[in-house]
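Take a look at chain A:
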Amino acid sequence: MIILFYIAAIVAVISTLCVILQSNIVHALIYLILSLLAVAVIFYVLGAPFAAMLEAIVYAGAIMVLFLFVIMMLNLGKISTDQERSWMKSSGWVAPGIMAAILLAQLLNVLGDYEYDLVPVEVGVMEVSTLLFGPYVLAVELASILLLAGLVSAYHLAKK
Partner candidate 1 sequence: MQTIPIEHGLILASILFSLGLIGVLTRRNVIFVLMSLEVMLNATGLAFIVASSRWGHAEGQVMFLVILTLAAAEVAIGLGLIIQMYRRHQTVDISVLSEMKG
Partner candidate 2 sequence: MLTLIKDTLISQVVTLWKVFLHTFAKADTVEYPDEQPHMFSRWRGRIILSRDPDGEERCVACNLCAVACPVDCIALQKAEDDAGRWCPEFFRINFSRCIMCGFCEEACPTNAIQLTPDFEMAEYERQDMVWEKENLLINGTGKYHDYNFYRVSGMKIHGKDKGEGLNEAPPVDVRSLLP
């Protein structure tokens, strides 16, 4: 199990790196799906099978399909790939890279001395649902209102 965690972590990092370095948008999307699936494997290893499956169903299965659908609708072909490549040549990488590196260093610094070995215990669907419809029922309601708002506004925005 523990080796699975590290394999999935390496896959996730490399494929995410491919996402932000890729100029072809469809390839980038496939790498992003791979990254999300790797994270789902990590969730499973960490004892959250429900979250892992939701990650695969909702994130990789539904949200990314929306992306792909929009890419198809906009018909971003070879021209946009070339354009993307020309945009990526610019030196705009330096400052954001440094900023992100500083952030990462800070986080690593904070997390480095936090040592605790976690033993993955499976937290099943039942516990999560008991919490969801118990103390966190307000969160569920808010999430549903948020989704409704998203639905209405997406319909309004994408309408001709």
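Candidate entries met the following condition: all candidates are chains of the complex that A comes from, given by their letters.
Keep in mind that, in the parts below, contacts are C-beta pairs under 8 Å (C-beta built on N, C-alpha and C of every residue); 3 or more make two chains touch, one makes a residue touch a chain; residues count from 1.
This is a predicted model, so every value here is computed, not measured.
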For chain A, the touching partner in this complex, picked from 1 or 2, is candidate 1
Touching residues on chain A, where the partner in the complex is candidate 1 = 1-2, 5-6, 9, 12-13, 16-17, 19-20, 25, 28-29, 32, 35-36, 39, 42-43, 45-48, 50-51, 54-55, 58-59, 62-63, 66-67, 70-71, 73-74, 76, 80, 83-84, 87-88, 92-93, 95-97, 99-101, 103-104, 107-108, 111-112, 114-121, 123, 127-128, 130-132, 136, 139, 142-144, 146-147, 149-151, 153-158
